[in-house]
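What follows is an incomplete set of chains from the complex, kept in their original frame.
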C-alpha cells in the first residue's frame, strides 16, 4: 500500500471501510448485515448512515414499494424499453431511463418536502401566507398535489397516509408533515372549489419528511424505487424482442412543421 | 380514450394495468402491496412476474444486500461521485455510475450463471470436460472465481453460501448450483495449487441460479443492488461539496506519452 496520503485523502468516505478479507459498511461487517438486514433497511443505512428499524423501517419500505412503476407512457419507462432494443446492456438501458428522472419527471417529491418545510417554518404566519410566499417564488402549482390522470384519487396516496397515521400513533414519527399535507389539500380544495388531492409524490414526500430525509433524497429514493420498474420493463422488452423500437408503430411518422 | 389499437398495441406489457384511480402491478392492486410486501419481494414480483415469499425471499434479499458497495475505487462509484460535483441532478449522477456496470464491471454474475448452466448441462461429460469446452469459447478465466483484492477470502461469499445451504435444507431451492460452484472451486484449487475462491459475483450467481433467474437478470439485480451504493456515494459527495472533481488531486497531472 502506497501511503501518499494526499491521493487517498482525495477520496474520503464514511460509507465503507475495507481491507483484504474485510468489508465494513457504515461500521458494520458486511457478513453480519447479510441475512439480518432487509434490502429496504440497507438502502436507508447506506444512504442516511444510521440504522432504521421497526415501524420506521416499515413505513420507509412502503414508500419504496409504492413508486416502482407508472407504466410505459412515462418517458423514463418508454426510453428504457426502446433502449433495450438498441443493442446495449440491461445496465445501460436502465441508466437511460434513470437519467430522465430529472426536476420535472423525478423532482416533485423533493419539491414537496421543500414546500412542507417552508409551511412548517412559517408557523404563526399561517398556511395561507406560507403558500403565498411559496407561490411568489415557485409559481402557482404546488408540488405533490393534483394528478392529470388519477381522478379523483390516486389509490396509493390514501393508503400511504393511512400507514403514516398508524406509525405516528406509535410515536415513531412526529406526524407533523401529514398534518401539513392535509392542511394544504384542504386549502386547495376550498380555493379551487374541487378536490386537488395529494398525489404519489406528495404522499411519499410526507413519509420521507417524517423520517427526517433531506429533500434531495426524496428524489434519490424515488430513483431507487422506480429503477425496479425500469428494470422490469427493460427486461420484458428484451424478451419481446424488436430492433430499434421507436415511439410509435413504424407505419406512423411525424408531422413536418417546416415551410 | 382513443381506440386506435395499433398504437396501444405497440406498447404491450404484463407488468402494469391502469385506469384512472386504479393501478394493478402484476395483477395486484397497488394499495394491497403497499405495507404488505417488502421492497425485495417487490423487486422480484415486478421483474420476474411471480411472488416470492419465505426462505426464497430471505435468500434473494441477502443477495441484494451483499452487493450494494465495494468502495470508490470502483469506476462506477468514482464516476458517480465526480458526476455529483458537475452540476447535474442525483438521478443523472446515479445514471452515470449505473451506465458503467457493463460486461466487465457488472457482467460476471451473468456469466457465472451461464457457466453453472453449462456445467449442469454437461452432466455425464463431467466437470473437467465442461470447463474445457467453456474455456475454449470464453478464455481461461472462469467468471465468479478469484479476486484481485480479497485474499484469501471475500467475507461475503461464505456467508452467502451458508444461507444457500440453510435454504436448500428447507427444500425451497434445489441446492444444485451451490454444489456446482463448490466443485468448480475445488477443481481450480487443485489445478492452480492454491485457493481460487468463489467471489461475490459467483456467490450471488449461485443464489440467482437457485431461484431460477435467467442469467441476464443477475446483472439486472446487481444493478438494483449497486444503485444503493451509487446513491449513497453520490449523496455523500454532494454534501462534501467540490466542483468538477477529477480522479486525482489537482496538483497531479497525467503523463504525456507523445513524442
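In order of appearance the chains are A and B, and numbering begins at 1 in each one.
The definition used in the following text is that a contact is a pair of C-beta atoms (placed from the backbone, for glycine too) under 8 Å apart; a residue touches a chain by one contact, two chains touch by 3 or more.
This one's a predicted model, so the numbers in the text were calculated from it and none came from an experiment.
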Whole-complex copies, counting every chain including the 2 in place: 4
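Simple rule for what comes next: only the chains that are shown with their structure count from here on.
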Between chain A and chain B, centroid-to-centroid distance (C-alpha), Å: 22
Residues on chain A engaged by chain B in the complex (per definition of touch): 6-7, 10-16, 18, 20-23, 25, 29-31, 33-35, 37-40, 42-43, 46-47, 58, 61-62, 64-66, 68-73, 78, 81, 89-92, 94-96, 98-103, 106-107, 149-156, 158-160, 163, 216-217, 219-221, 223-225, 227-229, 231-236, 238, 240, 248-249, 251-252
